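With one protein chain removed, the remaining protein chains of the complex are shown where they sit.
Lettered A, B and C in written order, each chain numbered from 1.
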C-alpha cells in the first residue's frame, strides 16, 4: 500500500489546511496522518500530511506538478516523499561500537525503514560487526594532513552507493565543510552530553568534574559549527557522586543508543522539519 | 479573541478532514490547531480542531446548526466548545491538602482556565486553605449511613454553583452511582498508584510491601468500577529499599500534584476524548 | 589487587558495625566500600562490606573460619565472595534476541564481570549471535511433553559448565520447580511489564488495551510463582494513544535491555540481598 507524505512550512494564512486537504480529497486520497504546528511568534505554519495512494487518481509522477500551484500560492517550502522509496544510510563509526550495533540490530529487526549498505570507519574495530550484518565495510586512515582528500574519496563512495543519509555513530572526526555541505541536513550526529552543556572533547569527563547530578545525550543535524546543529532528540539519566567518569561513560552509552536511533527513525519517517536552527518533530 | 473548538470521533472515511477544514475555511475561520488520531485497528478517526472566530462569518449561535449536517453525514460523536466559556470547577478533598493547594495555586497563577467557586470536604482541615484563596468551603459529615442523602445535598450544591467539572483531590470517599452518573466523564480522580497496580486502599503500603523500585500516580475519569475509569495521565518516580512507607507517601505527593493538575488542565482545554475505556489526549 | 566482599543480614544490635570493621582492621584490611541498611520495622540489619586484601594478614582460605565466630555471635546470614572469582553465566533465550545481544555486547565491552560460556535456546535464531561472540550455543526442542526431561539435560549442561547464574533473556518457557530450586536466587528473569501490573502473557497487549500512559519492564529473581519473584530493578517510559501494540513492543525493548543488564551487573558485583520477598540493592 503506497503512501505519499508532504512536509511543508509557510507563512500562516487562512485556508491553508483546507486547501491541502481539499487537494488530497478531490483526488480520492485518504489522509492517514495530519499534524501541524503554528509558530505563533513568527507566524509560520509547519505541516506533515500522509495519505494513502490506494485509490488516489493521480499517478505518483504527476503529484508534484499538480501540487506545485498550491505550494506557490501559499509560498511553501515543501518536499514530497513516497513511503516505498526506502532511504539508503551510511554509518560512520570509530572505535566505540555500541551505537553501530544498536542501529544494525534495529535495522535487522525491521525497526528502521531503510537500507544500510555501507559502514565507514577510521579504525578497524567495526569490520567484524559490519560483516556479521552483511554490510560492506570500508576503512580509511584519517590524519590531520589527509582529511580533505579522504573525504573526497568518501563522498565518491557515498555517491556510488546512492546514500541519502549519513549517521555519525560515535565517529570521532570533525567533518570539513565540503562533507557537511554535500549532505546538508542529511548528517545526524550523536553527542554524548546534554547540549548545550559540555560541547567538545570528553563531555563525560567535563560532567564528572562539574559534579552534575544528571547526564544526557543529544542527537542533532551536523552543521559547520561544532556540536551546534539543530537538536533532534535528547535524553537524560540520573548519576551520583559515586559514579566515576567510567560509570558516566557506561550509563551514557544507553542514552546515546536510544537518542541516536530515535533521531534516525524520525528522519527516515519524514517527521522532522528544520527551521530557525531548531527542529519540529511530528509525532 | 474568541475561538471555537470541535472534538469529534467517527468512522474513518475519505474526505472527513477536507470536509471539516473546508467548513471552517468557507466561513473565513483560521485553523489554529488541528490534531487527529486514527485507531487503525478499529477504523475510528478522532479529531480536535481549534479555530479563530475573529473573521468567522457565522455567529456563535449558528455554528452548531450549520455544522450538524456534516456531522450527521459522517456519523460523528461531536461537541462544540468556545474558548471564552470558562468551565466551573468544584474540588472535593479530605484531609490531605497538597493537591488542593496545588490546584488553587495554579488557578491563581493563571495556569488553569476555569473558575473554582467551591471546595467540598468531609473534614474541616481544608477550610482555611479555601478561605486563603477566597473560595467557598462546604463541610459535610459523611458516614456509611448518610452517604446517599449527603450526595443529594452535594448534587444540589453543584447545580446551584453551575459546576461543570468535579475534581477529587484526594477525596477519601467512594462516590455512589447517582453522583458518578450525574457527572459522567466530568469527575476526575487522582489515585496514588500506578494503575492497574495497587487498586484500592493504602497503595503506598502495598507498593512498599511488594518491594517495587518505582512508584506512580494515576489520574482518571471516575466510573462505577473503583479505580478503573479511563486513564488520563500517569507519572512515576524511582524509590529504593531505603524508602519507608512514609517516604513513599512523601515522594508520591509530588507525582499526585503533577498528574492531577495535568489532567484537569487538559480537560479544561478540551483536549481529551474517551473511547473504549481509554483516552486520546491531544497535544 | 584482590578484594573480599561480605554480604550479611542479622538482627540489628549495638556493636555490629564496629565488630565487623574491627575484624577487618585488626588484620590490616582497608575497607573500600561499606554500605548498610536497617529495616527499622523488623529490626534487621543488612550490610555489604568490601575490603582490599593487599596487606590483609589472613590468607583467603582462612577468612571464612576466622569470621565465623563473629557471624554466629550476631546470628548472621552471610556469604563471603572474592573479587577475582569470576561468576559463570548461562543465557537462556527464545526468538527475541535484543537482550541476548545487549548482554553479550556489554560482556565484550568489559561492563559485566563474568564469563559467558553458554547460550541455551528452544529455537535456532540465536545461534549466529552466539557464534559471533564465540559462545557455545545449545538448542533444545521443548514441548509441554518433554519439558522435565529437557530440563534435566539442561541442568546437567549447566553443571558441566560450572554455571553460577542463569539469565532468562526473553526465554518464553516457564521453568519447572526442579530448575527453579536447583538455582534458587540464581535465576534472573526480565518481564516486559511494570510488575505487579500485567502479569503473564502479552503484557504489551494488556497495557495497550488498558490505555496506560507509561509502560515498564521488571527484572526479578525467579521463584515458583509466575512473575512474582523478588524485584531487582524496574524502569518506565512514556507512551501515548498514538502508540500501537507494536510501538509498545519496540519502546519496551530498550527498557528490557537496561533493566535486565543492571540486574545482572548488580548480582555479579554481589550488591543484592533478598529478604521478605524483596531486595536490598546496595549502591
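Everything below uses one rule, namely that a residue touches a chain if its C-beta (ideal position, glycine included) is under 8 Å from a C-beta of that chain, and two chains touch if they have at least 3 such contacts.
These numbers were taken from a predicted model, which means no experiment stands behind them.
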Hidden-chain contact residue, picked from the options B:19, B:44, B:80 or B:105: B:105
Residue touching the undisplayed chain, where the options are A:69, A:110 or A:211: A:211
Residue numbers in subunit A that touch the chain omitted from display: 37, 40-41, 194-198, 210-214, 216, 230-236, 240-242, 244, 276-281
Touch list for subunit C against the chain that is not drawn: 12-19, 21-22, 24-26, 28-36, 38, 55, 238, 283
Subunit B residues touching the omitted chain (full complex): 97-98, 101, 105, 109, 111, 128, 132, 240, 242, 250, 254, 257-258, 283
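Following the convention adopted for this analysis, only the chains that are shown with their structure count from here on.
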Between subunit C and subunit A, distance of the C-alpha-averaged centres to the nearest whole Å: 37
For subunit C, residues that touch 2 or more chains besides their own: 240, 242
